[in-house]
Structure formats: structure tokens, C-alpha cells
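What follows is a short report on a single structure.
Every protein chain of the complex appears in place save one, which is left out.
Every chain is named by a letter (A, B, C, D, E, F and G) in the order it is written, and numbering of its residues begins at 1.
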Amino acid sequence: MKEEIIFSGFGGQGIMFMGKAIAYAAMNEGKYVTWIPSYGAEVRGGTAHSMVVISDEPIASPMVKEPTICVAMNGPSLRKYEAKVKTNGLLIVNKSIADTEAERKDIEVLNIPVTALATEAGDYRIGNMAALGALVGRRKIIDVESLINGLKDIVSSAYHSLLPINEKAIRKGFEYGSR
Amino acid sequence: MKEEIIFSGFGGQGIMFMGKAIAYAAMNEGKYVTWIPSYGAEVRGGTAHSMVVISDEPIASPMVKEPTICVAMNGPSLRKYEAKVKTNGLLIVNKSIADTEAERKDIEVLNIPVTALATEAGDYRIGNMAALGALVGRRKIIDVESLINGLKDIVSSAYHSLLPINEKAIRKGFEYGSR
Amino acid sequence: MDNIFEKPESMKDAITHYCPGCGHGIVHRIICETVDSLGIREKLIGIAPVGCAVIAYDYWNFDVTEAAHGRVPAVATGIKRSLPDRIVFGYQGDGDLGAIGTAEIIHAANRGENITIIFVNNTVYGMTGGQMAPTTVLKQKTATTSAGREQKMHGFPLKVCELLSVLPGVVYAERVSIHSPQAVIKAGKAIKKAFENQVKGMGFSIVEVLSPCPTYMGLSPQDAVKWVGGELAKEYPIKIFKDIT
Amino acid sequence: MDNIFEKPESMKDAITHYCPGCGHGIVHRIICETVDSLGIREKLIGIAPVGCAVIAYDYWNFDVTEAAHGRVPAVATGIKRSLPDRIVFGYQGDGDLGAIGTAEIIHAANRGENITIIFVNNTVYGMTGGQMAPTTVLKQKTATTSAGREQKMHGFPLKVCELLSVLPGVVYAERVSIHSPQAVIKAGKAIKKAFENQVKGMGFSIVEVLSPCPTYMGLSPQDAVKWVGGELAKEYPIKIFKDIT
Amino acid sequence: MCGNEALAEAAIRAGCRFYAGYPITPQNEIPAYMSKHMPEAGGVFIQSESEISAVNMVFGASLTGTRAMTSSSSPGISLKQEGISYLAACEIPAVIVNIMRGGPGLGGIGPSQSDYFQATKGGGHGDYHSIVVAPASCQEMVDLTTLSFDLADKYRTPVMILGDGILGQMMEPVEFSQGAGRTHSAKKDWILDGCKGREPRIIKSLFLSDGALEQFNLKLQEKYKEIKDKEQRCEVLYGDDSEIMLVAYGTPSRIARSVVESLRKKGKKIGMARPLTLWPFPEKAFKELSKKVKSFLVVEMSAGQMVEDVKLAIDCARPVHFYGRAGGEIPGEEEIIKEIGRING
Amino acid sequence: MCGNEALAEAAIRAGCRFYAGYPITPQNEIPAYMSKHMPEAGGVFIQSESEISAVNMVFGASLTGTRAMTSSSSPGISLKQEGISYLAACEIPAVIVNIMRGGPGLGGIGPSQSDYFQATKGGGHGDYHSIVVAPASCQEMVDLTTLSFDLADKYRTPVMILGDGILGQMMEPVEFSQGAGRTHSAKKDWILDGCKGREPRIIKSLFLSDGALEQFNLKLQEKYKEIKDKEQRCEVLYGDDSEIMLVAYGTPSRIARSVVESLRKKGKKIGMARPLTLWPFPEKAFKELSKKVKSFLVVEMSAGQMVEDVKLAIDCARPVHFYGRAGGEIPGEEEIIKEIGRING
Amino acid sequence: MAKIKIDREKCKGCGLCVLYCPKGHIKQSRTLNKKGAYPVEILEKEGCSGCSFCAIICPDMCIGIYK
Partner (left out) sequence: MAKIKIDREKCKGCGLCVLYCPKGHIKQSRTLNKKGAYPVEILEKEGCSGCSFCAIICPDMCIGIYK
């Protein structure tokens, strides 16, 4: 098994965190994992992305040029990455944003009402967690419980009070994705 | 003709100036000349030296390892350079200083009462000019008039009033050396 | 319909890469308003620092060069001495000016170079991820002071205007803030004066601008401006430190 | 026969390479007298600058390291933080401290490092042949200001004590001179205090010493001390700038 | 834990007790980690006012016998060149980390290997060398860091860890082997810590008297010869039956490895030589290889730097090809495979 | 006039109107001369607070279209490495003089050539090159300075004049040929001088968008290729019938020349190849030579740096021997002759 | 009475204009703009005095004011 994932979106959407969370969970499952955040100046205001590779074998390159899975959290990232997704790959699209119509037919496109799911979970701003849940729901690359259990280790303790609603958002997304 | 000359002495004895003066004069006579002062930290307090090469042909190296002429203005420089003078070379020694007995027999040693000559010329501190005159007197590598005429170009104009006594010291030395 | 407020000509119509609520955008704009009002856009050369404002040239509509981290005053000196009748200004962050570029700013100021420096003090290294800056206040948490800045280990906050005012080459040093519309208007006036001084050939002028970096102050944009106008301004008095023009 | 005056133990019995009448020899000696009187020779680490005093280690009888030009305060910081119970002092010239090492001295001072800096201001770059230093006074002739230092071209003389006193990390800053026996005695007291401060853990102390460089002041040794005690001391006031110990 | 953090933790475990650094992407995790964990370990963390100051603080700390480190990325490393030359000249051990980014100038923050020359040939002035090690995984960010401190002490010399942005940023599982700390701990009888009970010591790099500087340089060269003899390190894959040898270090070596594995599966006679020390360059291994393989293909994230050392190591005895990507781009597997195809005809 | 002064005068005559520098032996005559004569020529002299500041002032001056120069010696040149990388990256012409002294560290003030690698391989970060010229007489201190300004402008690149303490200090007669000034004076359409009557311009070296930095690097490499094609310079003595070719630049080439002349008189088949450009290294000339001569003997005032480029230039096709003196010492004629004897068996 | 115009797509949703509008004329939207920020919008029921505070404080020049 080898999945190459790109998360992408606006600077404030928690893009880095999505990558970190899934990478960490996979690592705990004993998989080979690499995670590359887009760092520094790139992140300001503009488009941020992070790359995760999860594999059963040692990983040669942590760079993802043609992802097997891509999560596009806004319009610009959709336009940037849609064409790069591998045939039969999965493209997850944030449907709470205008101008996000995926066009390719040779890949699986999963449109998610990210904000709605997050709002149901308790905070309209944690759409990233819902999307992440959906990803794991659709392609079971890791156990959703690993994902949830891992959160507390990577979220600084000051924010541990927010873990429950994050978990809720993940589960909402998971459900949505598993359908 | 090719002469390789080392001037050496205590920092305050005008060692650099001796080299510069003879190099400049030789240049004005159309000879190939190189002049290397000992620069920077070396000069402070300790032993200073400058190297001059005067030749009818282009000069390969401006560094003098075995001089054909050496002017030793104090004891330490005598001890440093005596052994290096080429056989049949000329060693000029400042006899106004104690502890300056040259020992080699295969070179010409010229002992000069530098301070006495300078005092006669009008300033006991310009022994360097007397020694320079003696050098030119002994080995006529350049015309003593070139030496004297060149001075005004290399002495800053503030000191031009001192030119006459410098000239005098050179002539005193020249006489002494020509004997 | 009359236009009460519009984009200055010296500003390009671009979406900046700055985070929501970042002060750089405001400072950029008030510089451009000054440039327009003094009519110096066509003889202006700006110097962008290494810092979040590194690509200010994408937002400014006049000649702009980059400078190596901290070397803005040296580059400005080279430009101004070569073209004394052009207007030359440097834009610097607190890391750029107050840390790596300490020697350059002190000596440009001490030489009394006839240039203008706009110094954006946001108390952190924004571009590199929110590390401690020389200007970080005691107890402030940053990426390299996770328990808060502590004097024994990290030294005192550096007061740039206080320090530079001592130098005879400095003709004008003022600290302003941009935490509120009123403060922004005052900041604009200071910046205008700093440019006017150069136009008149008076010498070295610097305006220090207290500016929010919500991202690395760890505050919402709204809380960030409140903190800047409150606690920060207490530590860094907002005032004219020197004016011998 | 009693010895009224003798070589300090901390001083080696060597002939220095300094020019006749150079102030470095005097400063070396009074440092050593302080070291002896405080009994700290065996826990002392000195840092020699790049400048005429670069081979001070040949004259001092305790542990000494060289530091790259201007970096004495950084090296001192590294040493002192690693061995907080040793006594660490840096010896710097005006080129070393006031020009290339500006950032290092300001930040070591601002951090309040518990070190002692002896700053020998002889208004020129002695080692390299008498070029203008940051501290060269206006109109002074040097190898790079043949017509005398002129502000427009070369900037103002840099007042180090005045500048550093602004920083909260500095506990003690005094300027002294060594142009006469009386002045030397006073200088010795200041240097002693600067070391004592460190022994007591009080923080950053600096003593600036106005010192003759007859060679590149273009004066006889006798005229050089007169000029230092007269004109130079007028430009650089001899006094305590800060003492919060 | 990302590579940078792994490196920082390894340093602390190797006994590093002094770190000074200045922020620069993509190595910021190192100072951030150090700022938290160095004080916990009883060591000193200083965010210095500049890279220059940092390397000189390390100079000061290390001359007291303290294991000391600084880190930066390309432009910041350029600023440290004078300081590195002084460390080499004063024979003071130090570990310097360069997590390279794209240049020249400000360049970009993408990964790069374009500081190879600077690191291996001496970016500073004078005839000196730093030992240069090149990790290619988070685990090696740990292991080679431990090694670096040991080598630095053993030879009293600066050691550079030459990584790239990818290695610094990526997260992989790592193991800190027990006792991976100091293996070399000979008494340092040259340090300054006050002359109590001994003669005063001097640390210096200035040699003024006749011939002294040459003598010192000859001594340095002797040391370098010893290091060249003893410390070359190289990993070789399929060294015995390969026609083409890929040569790469750091991130490109990961990709090269993948290329080798997949081509081997197809029966292609291909291998890889991966220098772990860039200086000393593993000349012996390459000399051996040059007797067996037909040609080399050097893959770098640069316009071609290590390729010169490969040629020199094998005395140009075999064709040495080059494939590089510059400015923060990473050579892809397919590109390399295509390049191999081109060489084969 | 000493070499340093000759160089300074030549710069002014070549239209240099901005000089910034910081004192360091053995190049102090350059700032001293400039401080007097640059203002007379209507130009700017600044004694900057450091070498770093100097190179960045030159950056600023030159981006206005002004011909600008800085000078220093080895440790100071190390400090300029970041700045040189920025000049190369922003494609700003500049002339940088390094009158080398013995290193590493503070070293000594004797002449040396141990910064060859730093100058030619890029002591700064990133894949850039400075053009490097190597004068060997006071006259060439003049002629190559003129050339340097022209090349800098022509290729928008930093040019380094790599001299040594001897060349800087020695006095030889020089001639300033009429009109030796700017031969290249194409309009500079990239400079910043206010955007009056044109679109605003930007000077930068930061490339953030996808692939932009690589594109820029490829463009730089194109330029370097052109320079390599067009600007190699080399003097060859007895290239046609020599068995041993001495290879040297700067001061050692003067001694080598003398060796060649004296051995030729004795009927020995010996010659000399003297690179005038160290980057680009005169590969073409050496390739030619390698077809004719039996072996090379490289003579340097270093532990052996240029020798690598000689090997690479001739693809190791002939034995390349090395004789060097380090730390401020100069190889003597007899030493070289002895070395030649050793090679001959 | 004055009118303001907010560039919804340019707005990054920092809320500084909201904080400083003395009239309460601006409020944060609950729907994302295309880049994924929650921009501000005009709260129609409050009037605008034309004081320009919102435009002066806006770091991103999203607000134009007209009479």
C-alpha cells in the first residue's frame, strides 16, 4: 500500500494540521510515513499545502507530484491540483465554497459540505477535521480511531478542551465519506 | 645587472623609506624595479624590512631570499640576515649601535657610523639616509643624483623643508661609501 | 458619486500575501499615500527587506530593490550616494533592523545619510515562523521563547528609537502605532515628515511603527490591535524621540 | 631595598611589539594589576581582539583566546554562558568594537551578559596603518581621511559609552583616559570596578579608555598624550555614563 | 518528529550543551526545539543577533570544552564562512548544520544541494576543510549528528551536517539508540577554563614569525590526510555487477534508491553509490567501483557540483554523466530513468 | 605606484565612481588611494563599518547604474560571500578585489593563493559563479581591472580580481593606455533610478512561485555557458614543444616564468601555461596542451586548489603534479627546478 | 449619508473594520468567499457616516467609500 496525499487550501484553513494528523496516526500504526508541510513565506495569506506519503515500504521521496488523494479546501487549490491527481485517484472538494466544480471524470470526486458538517459538530471553523474524516471514511488507509487518538499528542495541551468537537467533526466527516 | 637588496632595522629607523627611495630612483633611470615593504603588524615595535630588486630585465619574483646587498640597521637584523647574504655580496652595518659585529669573511662588510654621519648632516635621526648614500657609494647601482632628485616626489610636501639635510646626509654617506 | 477613500496611485492593485489583520498592509498603504501626496513616485527607490514584506515590490508601484537580510541601510547608502537627487527609503522589520542589521542601521544613522527608514516593529520574526525578535517584550511567548521571553536567557527588548536618538546623524526619530484608525492617521503624518526631511536634504529620519502580527502574537486580528495599542505601546512609548529638523 | 613598583604577576616579562608611547602597554598593565589585586588570574579567560593588541596573549599570563575581528563579545558570551563561574573579559579596539563589531557589542550589552569589556579608543585603526576609525574626530587626518574627517562624507565620531548607556543590560559604563599618571590611576580604578561587577554577578560593564597611538595620530609620544588629555577628552567626555551597580 | 527536530534531539543526546542560532527557513525547527529542550538538559540556548554572532558564540563555548552547535540555511551559512575558517584555524571542534535551500541570493525555500562546493571546498578563506556528512533520512539526521560531534572532538575541527529542506522538514520514525551519546571523550587538554594548576593556554590562528604559518598549515594538512585515510564513508548498492552507478547524496539518493530497486526488478544492471561523507569524499570506494562499472550518473539538486569530485576520485577513468535539478526542484524517478535510457544509447 | 594603487587608479579610469571598503592588510593602499582620488573624480568613497556593509553598498550603488567596486583580503572576503551571492542572483555588476593573504583564520599577512576555491567554486551559497581574473604584474593590475569592469557590465555579474599580497604591495612601472576606460557601455536598461517615463522596475533574487527559481537558475547557467565559451584567457609559453608545462597564476607565475627561461637556456623542454581567468578556467587551452605535453606541474601558494581544475580541464589525460607552499611562503625557483627534476625521474 | 463598498473576494475577514466602525455598519459573513475566508459584509440596517475608519484600518484595501 502506498498513498500519496496532498492537502491544499487557504492559509487559515488548518491545512498543515490535516497532514500532520493523518501522518501521525499512520506512524502509530507502524507504517512508513513522510510529511512535508509547505513552509515559510508560502504559507502567508496565499495557498498552503502539505504532502503526506503513507506506505508499507520505506519511502524514497517525500515529494508528491501526482497525488493518489488530494483534498482541495478552496477554489485556487482545486484548480491547481485537480489535473495532477492520478487516474482513479480521489479528489475531495470543499463544497462550502463557491467556484469549486471538479471536472475530471477519470478520478473519484467527493464533494463535501465541509462547513455544514463542522457546524453540526459545534464549530463552523473546523471544516478541516470534517474533510479529514471524510478522507479516511472513503479510503480506509488508516483506522479512524488512530486518527482520533493521535490528536491529543499533536495538539498543544492548551487546546485539549477542543478535542471533543474535533473528534465529532472527524466522525461526521467519516460517516459522510463512508456512505 | 640585477641587485636584490634587503633593508632591515627597528620600526622607527625609516627602513621602508630607504627601500622606497632607491626603488623610485632606479625606476626613474628606466630600470625594472620591485619594492616590497614589510607591512602591517610586522612593523610595530619589532623588526621591519623592505625588499628591493633592481634589474635590467623583467623581474620574476620580488621576494628576496638571498640578498646581494643587505643594510642592517640594528643588531637583530644583522643576526637575521648576515647568513643569507650571497657570497661576494655587500653587507652594510650600522656601527652606531652596540652588538653589531659581522662575522662572515666571504662577503664585503661595510661598517658605517650612521649616527655620526647624520649628526654631521644636521639631524642625528636621519641615519637611514646616510646608510643609503653609503650603499650607492659602494655599489654604484644607480646615480646618486637620481636618488637625491627623487626624494621630493616621495616625501610629502609638508616635509620638503627637510630635503636639504636629507641630501646632505646622503652625500656624507656616499662619500663614506665611495672610499 | 464622490470617492472619499481610494487606493493610492503608488499602490498596485494586488491581493497581498499577508495574513488577515497583518499590519504590513496598512504601513504599505500609508507610505504610498505619502509618496502620492509628495509627488515623488517617479524619483523614488524603495528597498524591501527580508521579512514578511520581502515582496513589497509586488504591491508598490515604483522602483524597488530587495536587500539581503539586515542590509537595507547599506544598500540605501549606496543608492542615495550615487543618486543624491532621488528619494530613497528602506523598509525594515525588527529582525532585519534590530538584530542582524544592527551595525548597518547604526552606522547609516551615525553617518547621517539622507535617507528615510520605515521600521515595522511587530515584536516577532514573522516570515520565519514567529521566533523571538530583539523587540519581543518580556514574558511574550514565541517559537523560541515558549515559556515567555526571560531577560537572563534572552536579554531585554531592544528600544530602537531610544538608541538611535543618541546619534548626532539622526535628525528625526518617532515611534507610532497603527492599532486604530486614529493611530494610523498619526502614523501617516510621521511617515510624511520622514520623507519630507529627505526631500529637504536634512538627513537621517526613522519612523518606528508598532504593528500587529496576529499570527505570531497568537491573537485574533482584533485582539492583536488591542494588544499593540495597549500593552505594547506601554512598553514602547509612542512619541517623538528626536526632531532637530 | 623595597620594591615600590613592580611588574604584576599576570603580566609576562616580554618586550611588546607596540610602538614607542603606545597606550596599549599601559592598559595591558593596569588590567593585570586589577587581576592580581582581585586574585582572579587562575579563573580568568581573556579575549584578544584583531587590532594592534591581537597578540596580547604574548604579554598576559593567563588563559587568552583570539576572536575574529569584532566578534569579541560573541566569543565572550559563548565562554561565560558555558562557564558562568569563570571571569571573562574582552579587550577591543575602536575599529573592532565600534565598526565591524557593532552588532555584537550592542547585543551582548543588551542581553546584559555578565562580562567585562575594556575598550581602547585610540581614534584610529592602528594595526592596519592608521585609517579612520568610527571614533576619529572631525578634521582628524588619517590614511583614509587625508584632508581630515568630514561629516558629510565620513559621518560623525561614534560615542560608544553614550550609546551603550541607553541599554538596560548595561550596569556600568565609564570613559577614562591614560594620558597622564593621574589619569592612569583613575583608569585603573574604573577597570577594577568593571571586573568587580562581574565577580559580583551584576551584569555588563564597559570601560572606554582614551589611549594614544602616536604613530597614527601623527604626533610624538609626548604630544600624543597631550592631545589625548586635551582635545580628545573634550570631544569624548571623561566620566561615568552609567552606574546602576 | 521532523528531521530537524530529530537532529536537535540527537545533538542533545550526544552531549551538546551549547546551541546558538538565528532563524531561517527551512531549519527553524532546530532552534525552536533547542530553545525548549536545551535548558532542560542543563545546556545553553541563545538566539543570537545574527548567524555571524552564532558561530562566534559557538567558538567561545567550544573553546571551554563544551560540545557546541549552530545551524542555519544557505544564506546564513555564507555569513558563517569567516567564523568556520577561524574554527578550523584555531582547531576548535564545532558542529554546523546547513539545511540547504535554493539559491543564489535569497532564492527560495525549496530544498537544494547547491552549497556542496561551499561546504566541501572551503567557502571560507585559507586551506582548511570541514568534515561534511550527508544524511539521507531522519534516522541519519540522528546517527550522523552523533558521529559529527565525535569527529569534531576527535580531530578538533568543524564538522558540517549538510542536509536539505526535505530532510529537515519530513517526518519519519526514528530511533535513538541507547548510549548513542559521546563515543569519543578523550580529555580535552587544550581548552581554556582558567589556568589554575597549569600554565596559561592560548588559542589563536595568527602566526607572524617567519615560516610559522606554513608550519601550521602543514600540520593542518597532516590532519586532513589522516581524516581522508580514516573517515571516508559510503553506501554502495549493487557494487559488484552494475553497469551504471547512480551517485547521489541526501534527498536525491532516496529517489535514486527507488530507481535502482525498480530497474533491478526489471533486470537492469544498475546500482547506487551514496557518499555519507562529502569531505572526505569516499575516493577509495569510487576507485574500487571504477574498476567494475561502465559509467556513473551523478544526480544532484544543483547545477553540478559533486560531479567534479566523482571525476577526480576515479581519475576520469569512466564516463561521468550528470543529471541535476536546480532552484528547489527535485529530480523525479521518471526523469532519472529517462536519463539512464539516454546514456545507454 | 604599488600594485594596489595601480589597480585603484585603473578602476577610476575605467569609470568606477563608487568605492566602499574596510581596511585590511595587504590591500590598504586601495581604500587609501580611493579616499583621496575618488572624490576628485566626482565619485563616492565610503569607508564602511564592515566588509559586509561595503559589499551591500556596492550592491546599492551598482543597481543605479554606477560602476562600483569593493576590495578586501581573505577574512574580509569570507564575510562578503552572502553579498556576492546576492549580486550574482540579482545580476548586478560589481568588481570585488581580493588581495589574498595566508589563512585560515586570522593567519598572517604574507601573500597566499589559498582562496582559489572560494573565488572560483562559489564561496557563497547557490549555483553561481563570479568571473575571476588573476593579474601577475602591476601592469595587469591595471589591464585586468579595466577588463573586469567591462565584463561585469557586459554579463551583469560580479567579477573578482584575485591578487596576492605581493602583487598588491610591489612597485613596478605601469602604463595607463589611452582610453583604457569603458569599452563596454551598452545602455543599462535594468537599473533603478526612479520610474519616470517608464514602468517601475524590480530587482530581486527571491522566486517563490512554482518552478520560477529553477527557471532563473537555468537562465543563469545559460549565461555562465556563454561566459565559458567566450571569456577564457590564458597565456602559454612554449606550448608547442614542451614536455613539462608549469601551470601557475599570479606571483608564482612570475617565478615559473623565470624557471622556464632559465631551463630553456639549458635546452630543457619546458613551458608555462598561465590562466588569466580562473573562472572560466581556460579549459580549451589546456585541452589543446594536453595533446602535446607529457605532464603538468601546477605551482600554487596553497595546499593545492587550482590543480583540481587542471585535472578536470584535461580529463586527467596527463599526469598532473603539484608543488605548493602555504601560509604566506613563496615557492622559490630552485624548489621548482628540483620538483621538475623529481618528475623527470 | 455615505456608502461603502467591500471587495468580498479580496477581504480576508480580519474583522478590524468591524471593530472600529463607530456605526456597527459592518459584520462578519458566515459564508466563505472563494479563497476560503469569511469576509465582511454590510449590515444594512445600520447607516454609514462616511468616517472612513473602516477603510483606514483595513490592511487589504478592500473598502471604498463614496458620497
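Things to note:
One rule holds for everything that comes next: a contact is a pair of C-beta atoms (placed from the backbone, for glycine too) under 8 Å apart; a residue touches a chain by one contact, two chains touch by 3 or more.
Predicted model only: the values in this text are computed from it and were never measured.
Put simply, the missing chain touches B, D once the whole complex is considered.
Residue B:G12 is the one among B:G12, B:P58 or B:P164 that touches the chain missing from this view.
Residue in contact with the omitted chain (choice from D:S146, D:S180 or D:T245): D:S180. By the touch definition given at the top, chain B reaches the unshown chain through residues 9-10, 12-13, 45, 73-76, 94, 96-99, 115, 124.
Where chain D meets the missing chain, the touching residues are 1-7, 11, 15-16, 18-26, 29, 180-181, 184-185, 214, 220-222, 225.
Quick note on the criterion: only the chains that are shown with their structure count from here on.
With steps allowed only between chains in touch, the distance from chain B over to chain G comes to 3. Of all residue numbers seen at the chain C-chain D contact, over half occur in both copies; the interface is built from largely matching residues. Centre-to-centre separation of chain B and chain C, using mean CA positions: 61 Å. Averaged C-alpha coordinates put the centre of chain A at 32 Å from the centre of chain G.
For chain D, residues touching at least two other chains, in rising order: 54-55, 66, 68, 99-100, 102-103, 106-107, 127-129, 134, 154. Contacts with at least two other chains are made by residues 25, 28, 46, 49-50, 52, 75, 82, 86, 90, 105-106, 204-206, 208 of chain E.
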